[in-house]
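Note that one protein chain of the assembly has been removed; the remaining protein chains are unaltered in position.
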Amino acid sequence: MTAEVLDQENRDGERKWRRRSLWSLLLLIPLALAVEAYDSVKALLGNNDLFARRVVWGQSAQFGGSDWKLTDLRGAFGMSNLPPDSVPVLADFQVKIGDPNLQNLWLGCKIVLIDKDGRRWSPTSIVSLKATGNVQTCISAIFSGAKSGDTLNLRETFLVPKEATKSIRPAVSVASERPHFLLFQLEKD
Amino acid sequence: MMRRLANIALLLVAVAFCYGLQVSKPHYGDLIGPIPARGKPGDTVVGRGFEIHAEKIEFARKLTVDQYGQTKILTTGGVWAVVTAEFAARAQSTVVSVASWRGPTGLTYDQTERLSFMNGLLPVALDPGLPRKARLIFELRPDEVSNATLLVSEKLVAALDSQAEISLGPVTTAADGLPTGTVDMLDMAQPL
Partner (left out) sequence: MLENAGSRLKAWAIAGIGTAAAIAVAGVLGAFGARHEPLPVLAPSSRIDTGEWQIRPLKAYVSAEKYVYGALLKPGGKALVLELEMTNRTARSTKDYFDLLQVGQATIDPATKPFIALVRDSTMSPELHPGMPERMAYIWQLPDGAAASASLELTVIRKTYKPRDNLYGLPGWFNPAPIGTMTIPVGAGPDAPDMQP
């Protein structure tokens, strides 16, 4: 074997590895980006309600370790001192507690109304209607000390413009289930 | 020789380029600062989460307010500026809570904290489709009134979020040093 042949072989080997390295970049760069972005994507998904799980009227759905059921959605007409063309809307839920660790599972609990254009109404503090019986809000229920098997009645009050009342649907989300959330359908749907 | 000169020139260009990059590098505080949405009084300024429409600006020497059924007169060492604005939420319910008045020299005046008991001030809770009016009340030095900018945002740290910046334009000064049209007394108990 002469030196020339050895040299040629070395050069071929070098070229082969060089090519392999370049091709591997195609895989490595997207992989590095994915690893870098993992935490950000996780935070983004964990902070947003993105994917709706539709719940048919009258049915209950397992969510955040408990069974959620929409029992009523109605407007409270005839109140004074409200902005023009606005209606207070009450959403009532019945929740059968499964896993009683609400302080973890229901953390960041949000109940909103969503209309056909995707606009979202959070509960209001402008209107406060007196509730009869043992009615709680989502946040107060977290600290109620409810045990497994208990049934809680939750109610949230919203202020919605009249034009939107036809298409609003209640939605429930908790941090432990995001980016998924429950979207309750009404009887007429 | 030519080659060496060319190399030196290239080196100098590289040094100048790096220096330019260093000098023009934005500071962290600028990078994460609020994103301005600019406008004038009468415009509807649209931010990410809210809209604001500044309707009128009034100046007064004193304000009268109702506190627990009693009328109280609030004086100031400068002049009171009262901005009436209409706010609206966009795609979801929000709260607009921060406003300040940036004078022509850059001095920034936060809303007064002396009327915290009064209704109709910020923070104002907004629901989509239901615009609401609110008052922004400032205590100002008279020389900071003209050519000022009104800054309004949802949260105190408006990092990477919209901040409405409304240019208020020139205001003439009367003989007493206060803005022209300054009234002696403005009644804050009046409905918006």
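Letters A and B mark the chains in the order given here, with residues in each chain numbered from 1 onward.
Going forward, a contact is a pair of C-beta atoms (placed from the backbone, for glycine too) under 8 Å apart; a residue touches a chain by one contact, two chains touch by 3 or more.
Just so it is clear, the model here is predicted, and its values are computed rather than measured.
> Quick one: jot down which shown chains the absent chain touches.
B
> Of the residues B:60, B:126 or B:140, I need the one that contacts the missing chain.
Spelled out, the listed residue whose C-beta touches the missing chain is B:140.
> Could you list which residues of chain B touch the chain missing from the display?
27-29, 72, 74-78, 100, 106-110, 112-114, 139-141, 144
We take it that only the chains that are shown with their structure count from here on.
> Taking the complex as given, what residues does chain B use to touch chain A?
91-93, 125, 127-130, 132
> Note which residues of chain A are touching chain B in the complex, please.
Checking each residue of chain A against chain B gives 83, 85-86, 112, 118-122, 124-126, 158-161, 163-164.
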